[in-house]
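Provided herewith is a single structure, encoded as structure tokens, for subsequent inquiry.
The complex appears here minus one protein chain, its other protein chains still in place.
Then we have chain A:
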Amino acid sequence: MAARKRKRAAREAGESLPSPPGYSAIPIKFSEKQQASHYLYVREHRVREGTKSAWPQQRTLFVLNVPPYCTEECLSRLLSPCGSIQSVELQEKPDLAESPKEPTSKFFHPKPVPGFQVAHVVFRKPGAVSAALALRGPLLVSTESHPVKTGVQKWISEYADSVLDPEALRVEVDTFMEAYDKKIAEEEAKAKEEEGVPDEEGWVKVTRRGRRSVLPRTEAASLRVLEREKRKRARKELLNFYAWQHRESKMEHLAQLRRKFEEDKQRIELMRAQRKFRPY
């Protein structure tokens, strides 16, 4: 413990912080009051030749280990001294693929509880990235001018936010359903148009809208058919007809008993090992 404290003191004295190859470490604290700090591990966002990436190369800073109380706004405020920022995006895991950018509804996709996250910070100019890499910190998440709510304060404000406006919800549902109905209507119209029309190779698609109902194309339906076939076959079979069948069924019975006996022996063995036969 004491050794750790000394080490930390040495680090704070301005020695270069240990960081993994390719990354540089920036200490980050919640506020002035805290003694110890977490470390952001940052590097320039790079991908291998030919891989597609959602974030522009050279202008993007990749940040690891963002503490849970640090929001996107926070991060953008902390890094803005390095250069003006275009966007900040927090993710749960490092993921090269583009995150789902669809507009998420606050009614249907509530925000998850944040943990430690990773961030992609896109600057407007490439030079800002190297400036960020050289940051010495420690960065302060919550300052007097920009306090960050945690604990009871945060929960109360979250509770207030969770009391929703039903009217807004109604409007959102209505717009969605309108679009959905339109999409379905279009699809139906298209399907109707194609009904009975052979494609270029001459095949006609059979759909459930036809005059004669056909078997639905589901797994359950095909399993049902197979089952019916099997039963039909079993009905035709003769059992206990030939002498060898008798013999075999007797042998089968014996084998069953033997299997059971082996199982029981194993159980007894186990119980003996657990001293289960000591009655008291």
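Rule of thumb we're sticking to: a contact is a pair of C-beta atoms (placed from the backbone, for glycine too) under 8 Å apart; a residue touches a chain by one contact, two chains touch by 3 or more; residues count from 1.
Here is the rule we use: contacts and distances are computed from a predicted model.
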{"item": "Identity of the absent chain, which is to be given by its UniProt protein name, from \"Ubiquinone biosynthesis protein COQ7\", \"Two-component response regulator\", \"Glutathione S-transferase theta-2-like\" or \"Nucleolar protein 6\"", "value": "\"Nucleolar protein 6\""}
{"item": "Among A:51, A:145 or A:218, residue touching the chain not depicted", "value": "A:218"}
{"item": "Touch residues of chain A, complete complex, unshown partner", "value": "1, 4, 8, 18-21, 25, 30, 34-39, 41, 64-65, 67-69, 93-94, 107-108, 112-116, 118, 150-156, 158-160, 162-166, 169-170, 173, 176-177, 180, 184, 216-220, 222, 251, 254-255, 257-274, 276-280"}
